[in-house]
Structures are given as C-alpha cells and as structure tokens.
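Please read the structure below before turning to the comments.
A single protein chain has been omitted; all remaining protein chains appear in their positions.
Let's turn to chain A:
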C-alpha cells in the first residue's frame, strides 16, 4: 500500500485535485462551471458541463473496461470509452462489487430539490 493511496492530498490542477499519481480521474475541489479550461497532460480541455464539488472528471482518455483509479486504488470499471475531461460517474462506470442505486439527482446538477 502506497502512502499516496491512504494520504489523499493534493496536486491542484485548476479547480481539480489529483489525489494520487496513478489516478486516471481528478476530483473537483470546488464547483467548476461549464466551459472551464482544465490543463491536462495531453492538452487543455474545456468542460462540457458543470462539475459539482467532489465529482470526478477523466484525467486522460479512458477505454471501455478500464479500471478507474482514485487514491491510487480501483473504484470501478468504465462501462464506455470516456474522453479526457468528461464527467466520470454512475452513468459511465460501474462497481466491481455491488450495483449502485441512485435517484434522479445523481449527477449533482439536476438536483433542483431543496437547494
């Protein structure tokens, strides 16, 4: 077990955090607006939708079936090809263990309730 996986912390990439060098996702450290430029290794990408606090985007192009790595550890499997900069969430990754149940507001954006 590497220290990076258990010691989340902190390379900042625009409004995002890279939690471990091995990760293929970044985590929003504040809500990021649609159109925000994010400087990724393979070049700058523009967010095509708002990304709420603590949601994830792809750090690079991810192939269907590839493991998603956060904290340096697998958190799920891509169910489709995910381009760099795209929202990574329940619509394009699945658990390797038990299925995820969610409501309509799972994308963190359509949550029009009680905000």
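Assume contacts are C-beta pairs under 8 Å (C-beta built on N, C-alpha and C of every residue); 3 or more make two chains touch, one makes a residue touch a chain; residues count from 1.
Please note the rule applied: contacts and distances are computed from a predicted model.
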item: Omitted chain, identified by the protein name its UniProt record gives, among "Cytochrome-c oxidase", "UxaA family hydrolase", "4Fe-4S dicluster domain-containing protein" or "Branched-chain amino acid ABC transporter permease"; value: "UxaA family hydrolase"
item: Where the missing chain touches chain A, by residue; value: 1, 5-9, 17, 19, 27-31, 52-56, 68, 70-71, 73-76, 88-90, 93-103, 105-108, 111
